[in-house]
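Notes follow once the structure below has been shown.
A single protein chain has been omitted from the complex, and every remaining protein chain is retained in its original position.
In this document, chain identifiers A and B correspond to the written order of the chains, with residue numbering beginning at 1 in each.
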Amino acid sequence: MRKTVLLALLAATLVVTAGAQTINVLVWDDPLPRAIKDMLPEFEKATGYKVNFELQPTTSVITKTTIGVTKDRADYDVVAVDEGNVPIVAPVMLPFDKWPAGAKYPKIAKDTVTAAMLDAATWDGVTVGFPINGNLYVWMTRKDLVENATNKTNFKAKYGYELRVPQTFKELLEMGTFFNANGIATGFGDFATGAPGVHAEAIFMWESHGTKFIDRVNGKYAVVLDEKKAVEGMEFYKKLMAIAPANAATLGHSERQAAFTTGKGIFSMFIWPNQIANYENPDSSLFAGKIAYSAPPAGPAKRVAVRGCWIMAIAGASKQQQAAAEFVYWWASKEIGYRLADMNIPGARKDVLSDPRYATSKPWYGAMAQAMDYAVARPRFPQVAQVNEIVKKYWLAGVTGSMPTLDAVRAIVAETNVVLVEANK
Amino acid sequence: MSYSSRRTSRKPRGFSLEGGSPGTVLRFLLPALIFVFAVLLFPAGYSLYASFFNWPLNDASAREFIALGNYARLFTDPEFWNSLKLQAGFIVIALPIELALGFAAALLLNREFPGAGVVRTLLLLPVFMLPVLSGFTWRYMLQPDYGPINWIVAALGGKQVLWLNDPTLAYVAVIIQDVWRMWPFMFMLLYAGLTTIPEELFEAAFMDGASWGQRLRRITLPMLRPTVITALLLRLIDALRIFSEVYTMTEGGPGSSTLLFSLYTHRQAFSFFRVGLASAMAIFLLVLSVAVAMLIVRKNMRLEEMSKGADA
Partner (left out) sequence: MKNTRPALNAAIAACAFLVLAVELFPIFITIAAGFRRDIEILGAGPFSLKFTTRSWFLVLFKSTEFLGYVGNSVMVALFSTALSLAAGSLAAYGISRFRFHGRDALAYSFLVFRMLPQISLVVAMYMMFQAIGARDTIWGLTLAHSSFNVPYVIWMVLPFFAQIDRSYEEAAVVDGCSRFQTFRRVFLPLAASGLVVAAVFAFIMSWNEFLYALILTSTRAKTAPLHVAGFIAADGLKWGQLYAAGTVLLVPVFVFTVTMQKFLVHGITAGGVKG
């Protein structure tokens, strides 16, 4: 018992000595925030502020945010918000335009990040926070398979054109089928576990085939999905599933990594840049250094890359908005950006991503910069989680063949409309 | 269960007891009362209160009172009934198996041989394992190609099974994971119970010529009954709320075939941010748990018995 009292006293002392100069930061647990954590002493020394830097599993950040940050209470001053959750926290965050000017670090300019990323941080016309980590679909292809002379000859013989990193859906399917049929590698890596991720795949297919899913029409959300094109998209993905690994119907990030980096590997698939480090690490990947990165292949209608993003937001009820802002400006600064990029962790800065110094050592930065031009977003509104589950349920049923694709699309539209009624209130 | 026909709640602390004064009894009960009721009374009440509201997690001020609306909504939700059905099936299948295995092991290991103590301790390792890690490891083990279980099957020349892709097999896998993890719990509890049965009873019966089976039926089983009931009860409470292992293993899929009750509650609370609805689900689960617990205990044990002591 005495020990507990001592500990309580110690904790209390810490709280007291920390004083008004401590900012509470909540971020997701990943190499990027961890790298920032290691750099914190520099920030603390330069500004005199103390930072209470809390890392939590990515899926739990929004839970702690909604509990800890309300209109009247800010247990956290700075919070990392995943793009999809921006509508949910927007009401309680301080709009970026109202952020104070930086004393030690200048206020970051909006044009340091791409328009796509800024859009991710914006909700209802207000920029809710600042994008700190841009994610979007980057395409990975096995360079060694594509450059192999035997493969090139055989492929040309069968299909009549040159083997290369797939630029269109047609090429993706044909090349993938070629490798799959010959037992050289699996053709494609799908994604089938987390609902937001499956929704992303659906958006990827549908936008590539020329139709949006949900749009704001006259200030209200409406399903604008073109049924014919949606079915086309689903049918194409169904073909891709057929050349995917055996457990395609439950493929998650860890299984995709397993399938791509070991054994025969996967010919070609999308990846979120945050995950690339493992694929390029010889300890975890048989094909490190043998991967080509590009923008995703183009669908019949256009080329599309689904966007994801973490933004840093400041609580409206925070009593340390000046300190909080300084922290974000520091994190988003050029110097930090380059140091992170050197560590394989790119942020969202345009200049860093397209810097030629990384062209050979980290080719996926260039791919990311390229892909930004094609960025599309998943629909966003507070009830989007329900739509995620609806899409996951019927999309997977459709692409695995347990439900006719037309019925699946119709079910998605019907149930989404019910949710939108609530969203439009 | 001897719930006294006298309504007990009206008479506060008016003890008529054997063996001690009211003050003494209170001193024994007070710490527990503080640690449980003082801490949980407000949250429990809050939970009940919230279940009558349409309450978004991210904005408590936007809540609106809808009385029994959440409960009505649950009863018309097919996903709710599905998760309830899955949960019930899980309990009915997994718990008896865990009990049987634990009981068999307790009987078997209730003897000394070189390494017996080591075996009894090492057997508990699965219970020590972090639930999230257990779920993750089983997910890994059941993958085709590199998953150890399929790897072994393939090495022996068999055909690989896509466990987690098939709705029924995934459900079976979830049950297997729980049985694997928790039957040593039953074992430890029952084994401890076995060791408290006085040796002389068995020796006397042996002298009287009773066979092993008769000793089992006449001595072991009756003396172990309270322990078995307790084991089932405690395991039931936790099994009704199983979450991390299953979520990490399947996320409720494929489809909704492993969407057990807590997974659905978690989805309502933390994905859909419906605190009110999730609270209603929690209250429902509470009522259900109490009902099932009373069923188990009432039929098989009286608290009276437990306070009599082994005067047999």
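Heads up, the rule we're going with is that contacts are C-beta pairs under 8 Å (C-beta built on N, C-alpha and C of every residue); 3 or more make two chains touch, one makes a residue touch a chain.
This structure is a prediction, so every number in the text was calculated from the model and none was measured.
S.K.: In the full assembly, spell out which visible chains the left-out chain is touching.
M.R.: A, B
S.K.: Please identify which residue in B:66, B:93, B:172 or B:285 touches the non-displayed chain.
M.R.: Considering all chains, including the one not shown, the answer is B:285.
S.K.: Out of A:53, A:236 or A:374, which is the one that touches the chain we can't see?
M.R.: A:53
S.K.: Which of B:66, B:123 or B:161 sits in contact with the chain that's absent?
M.R.: Considering all chains, including the one not shown, the answer is B:123.
S.K.: For chain B, enumerate the residues touching the unshown chain of the complex.
M.R.: 1-4, 6, 8-9, 11, 13-20, 22, 24-25, 27-29, 31-37, 39-40, 42-44, 46-47, 50, 57, 105, 107-117, 119, 121-134, 136-138, 140-141, 146, 148, 151-152, 155, 180, 184-185, 188-189, 192-193, 195-196, 198-200, 202, 212, 215, 223, 226-227, 229-230, 233-234, 237, 240-241, 244, 248, 262, 265-266, 269, 275, 278-279, 282-283, 285-286, 289-290, 293, 303, 305-311
S.K.: Suppose we count only contacts with the excluded chain; which residues of chain A make the list?
M.R.: Considering the whole complex, chain A reaches the absent chain at 3-4, 7-8, 11-12, 14, 24, 29-31, 52-60, 63-64, 67-68, 75, 253-254, 257-258, 261-263, 272, 274-275, 277-278, 281, 283-286.
Assume only the chains that are shown with their structure count from here on.
S.K.: Go ahead and note the Å separation of the Cα centroids belonging to chain A and chain B.
M.R.: Roughly 38 Å separates the two chain centres.
S.K.: Of all residues in chain B, which touch chain A in the complex?
M.R.: My answer: residues 56-61, 140, 143-146, 160, 162, 164-165, 250-251, 253-256, 267, 270-273.
S.K.: Write out the stretch or stretches of chain A touching chain B in their complex.
M.R.: Touching chain B: residues 62-63, 66-67, 70-71, 88-89, 91-92, 193-195, 245-247, 249-250, 254-255, 258, 262-263, 382-383, 385-386, 388-389, 393, 396-397 of chain A.
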